[in-house]
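Okay, here's the structure, questions in a sec.
The complex appears here without one of its protein chains, the remainder shown in place.
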Amino acid sequence: MMRIPCPYCGPRNASEFAYRGESKARPPVATATPEAWRAYLYDHDNPEGWVREGWYHRAGCRRFLRVERHTQTNEIRSVEPAARP
Amino acid sequence: MTATVHPGVGTRRLSEQPGEVLDRRAPLSFSWDGRSYQAYRGDTIVSGLLANGVSVFSRSFKYHRPRGVLSASFLDPGCTVQVGDEPNVRGAHRRLEPGMAVAPQNVWPSLRYDAKSANQLVGRFLGAGFYYKTFMKPERLWPAYEQVLKRFATGGRVSPETPHGFYDKRYAHPDVLVAGGGPAGMAAALAAAEAGAEVLLVEEEYDLGGHLRWGDGAERAVLAELVAAVAAAPGIEVLTNSVVTGRYDDNWIAVLQRRHPDRVGGGFGPAGSPVIERLVKARAGALVVAAGLVERPYVFEGNDRPGVMLSSAARRLVNLWAVKPGERAVVLSANAAGDAAAADLERVGVEVARVVDARSGGDVVRALGARNGTLSGVELGDGTKLDCDLLVTAVGWTAPTSLLNMAGDKPVYEPRAARFLPGGRLPGNVYVTGGIAGDGTLEELMAHARAIGETAARGGEAGSAPALRIDPHPALFKGATHGMVDYSEDVSSKDLVAAAAEGYDSIELMKRYTTVTMGPSQGKLETVNAVAILSEATGRSIAETGTTVWRPPYAPISLGALGGRILEPVRHSPMQPWHEAHGARPLVAGQWIRPDHYGDPDAEVATVRNKVGIIDVTPLGKLDLRGPDVPKLLNLLYVNKWSKLAVGSVRYGVMCAEDGVVLDDGVTGRLAEDRWVMSTTSSGAATVWEWAESWLQTEHPDWQVHVTPVTTAYASINIAGPASRELLGRLCGDVDLSGEAFGYMQVRAGTIAGVPGCWMWRIGFTGELSYEIHVPASYGLHVWETLLDSGADLGVGAFGIEAQRIMRLEKGHFIVAQDTDGLTKALGAGLDWLVKADKDDFAGKPELAWQAGEHYQRLVGLQPLDGDIVPPEASQIVAGETRIVGRITSSRRSPTLGRSICLGFVEPDLAAAGTIVTVLLPDRRRIPARVMEHHAHYDPEGVRLRG
Partner (left out) sequence: MADLAVPVARSPIRPVGPAAVIDGWEHATGAAARGGLRLCDLSHLAKVTVRAPADGATAAALVATHGKAVRDAGARRLVIGSGPGEWLVLAPQGEGPALLADIEARVAGTGEFVSVVELTHGRALMRLSGTDAVTGVLAKLCAVNLSDKATPDGTALRTSVAAVVTDVVRDDVDSERSYLLHCERSSGQYLFDALLDAGGDHGIEPYGASHKDW
């Protein structure tokens, strides 16, 4: 099982976290076209390589995290709070 | 030392051997195939049988050839037996216990007279791809084929009466985990422990020591030193009869700790029962793979006859279990292990007719058989035929690289050594040492292991330890004749050559076509032979041919061990003791155990409609919301507006996900200027909390809102019915309950039954005048019992979920995820009135704006014209023969109305009140049903509720 280095709790088993999918910006509600909105909802890049994705530390600090993970090796090179700047 | 038969415990038992693991003071009896035998404590099933002259333990999978000992280890493919009710026991590994009842498996009608061995005569029909070719056409005969194939199925029997075993699980966090307790593994563990590491040392056999255990005196002396040092070292935990079954991401390592018969009654598990298996989930800082080498069989005609065995098997039988493996032996030797086996055999009085030296061109062409299929002689490369009952082969080694493969390495073939070696692509936290890593003297290998152990302890580079040398070894895989390659799947070299000729000429294709390496031994004995035969057939090198990928688990693991402790949380309300004492039928709702009813749900409905009832609704989600920006959060989460909710009021709201699909619903009340409580559905409590947090943490970290889940801080009780005001009034003196002072959709705080800090909401799901009270949970049972006690004269009764579901359906209230599903957007659920598209933003807003112009089914109230028919939930609503135009989402017989009532979805053109639709029942009847004006079937104006 993969281990996620939680910035608050330290490394924990991935089973403590809920996967939230690839991190994507929410289109502006007032102007979003159906195409843009549905791309936000349903289109995922699913790359072989580095991906930025959301994880929620459900059984720990209950923080939403943004994780950079390599999809082939599960190497994690950064974890930070998911708050948008 | 001379070979002597020890009276009473077997005809082939040798006198005491210096390295034996037997306790000669502890004879035991066991049975095999119904006959009783004697052996010693320390014997395996197979050594105990061999000591008694029994040499055939199974029939092979396809041809039902007799099979005996090959490796005398866990991997031995011919020694799988049934022990009592436990099938597929590895008989060459499992130790005998007093009274053990052992039986052969895959034999019919018996081991000696096996009817299916006739398959040998039709062997040409069972060649490569036999199943694929034979049992495909015609399709109509598949059931008949299944009956035939079942007869071929290997494996034992499991009784349906088998009691639950006790399986255990634990977590471990060693700094260094060493896989393999031979000399290299022990040396690595010692060095790591000296460097300050906590070490977990895992050995598959019952004792540490690896090949030293069946070695000579000097080797046993080293073994004794190592074992003593490991026992004395602080920080080394030793698990024997345990195996590393897998290595996963970040050195997450599964260790299967097998049964410890020595500990039966020793306090493990309930009532002293033994732990059958324990799964240790280890997160190791470093993994040191010291798996050693597995001796490889040689492929030639008759190589699977009982009496043909590996040199390591012969040495183990003689030295560990004092068993004489034969009377007259021929030894085919290509290395020191073969020579040592010959010496061991001579020492214990076996006549060694010939040592055939493969290093100088000697070869074995075929093993000759007696009428019963066991070995009677051998034909050598020079044409000589020798009589013998034991043929020992020592032609080289297979590197068990599973753990390296799982760690991402691709082992490479080294032709000089005729085996695979680590490929140098291991992650930084995986190390390898011992025979699997290279060659050397015992001292050199242990020096390497010490260096690796020390490096692993400090997380250093594996390359900093000097590399082991690679010794030359003759490449001997298959001789001049065809023989068995995969003993457990009965796949011969002839089959492999045939498969290659048919075009299955890559190892992965060949594996799947012939099933080679797919049996219980999983390639540990036969992979390299299969690769070598394929490479010879295709003219490619072994390196070019490559191997199949080794995946976890390395060793068989029971479902019980994987299941381990059963950890399924259940949740109870504070009133659970009362529910249990009053005959509540439990309803499992997620983790919650709730009272479905107390015997008669229709009577419970009548109590509420006519008098007053109370229901335990503790699982209702409750979130305490504080902060100045709570209205902003509510506006974002709900489809309706929240800015102007007054203190003391509650409001109904619906949440949608970003795709516009209904996520949850409930009421939220404002208890004070900056304090709100949101209620959610019982099943949605965790989801909504997480949903709120995700918005606050990711999109609006600047908003000042704190969300605290208080679902179970309060016991929640709904008091419903015409007498509910009277009942609550008897227990609550500090709140004016009159309709004028405390109206519908209001919230108040007060003291109930002497318990301060309660709040009460005037809302209701049942359609009756009702109060939902929330009391500090520790007092839940007190308040519940007081309500029942005080309301006895009012006819108060408890009601369960079923009565509530009936009443809410009578009132037409939908339930999220019952009447809605993962496609139901808000407008479809009839929430047009609630969705405020003029709000700037809320979750799912764009989809709901677009939904207005889309084609979507509508939720409607439905009544079958025949009120005695209750269409099962999920019945389809159809038009014409097959067109589905809707579905029933909820249905019940209403005890209040005396007829069936439903909620359901229909196409928009069928949604007008009075439309007659057709409901298709599971028994294929089609019944007419009327679309109603309201969702509510009872009191649609809500007069009773607001009373």
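Read from first to last, the chains carry the letters A and B; within each, the first residue is number 1.
Criterion: a residue touches a chain if its C-beta (ideal position, glycine included) is under 8 Å from a C-beta of that chain, and two chains touch if they have at least 3 such contacts.
In this text the structure is predicted, and so the values were computed from the model without any measurement.
Check B:Ile276, B:Ala753, B:Ala843 or B:Leu945 against the missing chain and you find that the one touching it is B:Ala753. When the full complex is taken into account, the listed residue touching the unshown chain is B:His782, out of B:Arg41, B:Arg213, B:Arg651 or B:His782. Checked against the hidden chain, the listed residues B:Asp624, B:Glu658 or B:Asp832 yield one contact partner: B:Asp624. The missing chain, though absent from the display, is touched by one residue of B:Glu139, B:Glu161, B:Glu461 or B:Glu568; that residue is B:Glu568.
Only one residue in the set B:Ser541, B:Thr708 or B:Ser738 touches the chain that does not appear here, and it is B:Thr708.
For chain B, the residues touching the chain absent from view are 168-173, 198, 267-270, 281, 283, 565, 567-574, 577, 591-592, 618-619, 624, 626-627, 704, 706, 708-714, 753-755, 776-783, 785-786, 789.
Chain A meets the missing chain through residues 8-9, 12-13, 15-16, 58-63.
The working rule: only the chains that are shown with their structure count from here on.
Of all residues in chain B, only 248-250, 252, 283, 408, 658-659, 690, 693-694, 697-699, 701, 840-841, 845-847, 850 touch chain A in the complex they form. Across the complex, chain A meets chain B through its residues 1-3, 13, 18, 20, 26, 29-30, 32, 34, 37, 40-41, 54, 56, 58, 62-64, 73-74, 81-84.
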